[in-house]
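A single protein chain has been omitted from the complex, and every remaining protein chain is retained in its original position.
As written, the chain order gives the labels A, B and C, with residue 1 at the start of each chain.
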Amino acid sequence: MASVTLEYFALLRDEAGCQSETLRTEASDLAALYDALAHARGFTLPRARLRVAVNARFASWDQPVSEGDHIVFIPPVSGG
Amino acid sequence: MASVTLEYFALLRDEAGCQSETLRTEASDLAALYDALAHARGFTLPRARLRVAVNARFASWDQPVSEGDHIVFIPPVSGG
Amino acid sequence: MSAFLLTDQPIDTTAFAHALRRDEAGGYCSFEGWVRNHSDGQDVLGLDYQAYRPLAEAEALAVLREAETRFEIIAASAIHRFGSLAIGDMAVWIGVSAAHRDGAFLACRFVIDELKRRVPIWKRERYADGHSEWIACHDTEL
Partner (left out) sequence: MSAFLLTDQPIDTTAFAHALRRDEAGGYCSFEGWVRNHSDGQDVLGLDYQAYRPLAEAEALAVLREAETRFEIIAASAIHRFGSLAIGDMAVWIGVSAAHRDGAFLACRFVIDELKRRVPIWKRERYADGHSEWIACHDTEL
């Protein structure tokens, strides 16, 4: 079990209904965490269209979830 | 015989030693006029590297010289 | 020496553009993205931008440094705005100075393309018909 903070942006923020949340998870890696949250929160973006960042750095989906991680799922960007 | 005004720019102005001059010429066309002037004024630019304008429009070298023409020989440009 | 600013205030390019000046610079290319009143045939009233600040800043600086490595330029900088923008507002500015114009143009284009592709900033379009929508990069072209 790890306690992590999720911060949401764009469509994910709208769908989560909050900017951030802290929760305890048993997910083995970031992919499993997203899949669990997508189910629980009703996220509509398939994981294949997202990237993920941990502690303000891009990470890979198979990275384990660690205690205290600040995690951001990155929807397709559209700056400029 | 036609009376024409020549206006000079860049290297041609330096070599002519004046900004403009009015003269009478028997040259049949603009090419002949440049060749005569190049000889008289010591212009070093070969005609092949120049363009020519008459009354503020680009002209062709075989255009006849007409009374009152305002003629500019255009050295290779280098604006910007 | 590249610089990037993420701001919720109207973009003022003065200081950033001034910092790109060098005696050895002969060319300067800049790009500005403005909020336009239409998108894909729909009337647009305005845009809302969100940014994941720490990663956006790091990634934008990485893009600028890549531009300085890849192209013959002197310096490249950028400013991106977030928050709520109206038609005509400047959403992004990029400036590049170089000895020659080739490098300035290529690097400026590279920076805006990479910013749009990689930097975690998101745009929501507000439409005249009342609905609004988050735009995905591959759905849009500035």
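The rule is short, and it goes like this: contacts are C-beta pairs under 8 Å (C-beta built on N, C-alpha and C of every residue); 3 or more make two chains touch, one makes a residue touch a chain.
Keep in mind that what you see is a predicted model, and the values were worked out from it rather than measured.
K.L.:
Considering the full assembly, with which of the depicted chains is the omitted chain in contact?
P.N.:
Checking the complete complex, the chain left out touches B, C.
K.L.:
Just name the one of C:R53, C:R70 or C:H100 that touches the chain not displayed here.
P.N.:
In the complete complex, the chain left out is touched by residue C:H100.
K.L.:
Of the listed residues C:F4, C:F31, C:Y52 or C:F71, which contacts the missing chain in the full complex?
P.N.:
Going through C:F4, C:F31, C:Y52 or C:F71 one by one, C:F31 is the residue touching the chain not shown.
K.L.:
For review purposes, identify every residue of chain B that touches the missing chain, sorted by number.
P.N.:
7, 9-11, 13-14, 49, 53, 56-58, 72, 74-80
K.L.:
Spell out, residue by residue, where the missing chain touches chain C.
P.N.:
21, 23-38, 87-88, 97, 99-102, 104-105, 108-109, 112, 141-142
Just so we're on the same page, only the chains that are shown with their structure count from here on.
K.L.:
Going by the average position of its CA atoms, which chain sits the greatest distance from chain C?
P.N.:
B
K.L.:
Quick check: how many Å separate the C-alpha centres of chain B and chain C?
P.N.:
Computed from C-alpha means, the inter-chain centre distance equals 49 Å.
K.L.:
Per the centroid of Cα atoms for each chain, what is the distance between chain A and chain C, given in Å?
P.N.:
Whole-Å distance between the two chain centres: 26.
K.L.:
Quick one: chain A and chain B, Cα centre-to-centre, how many Å?
P.N.:
74
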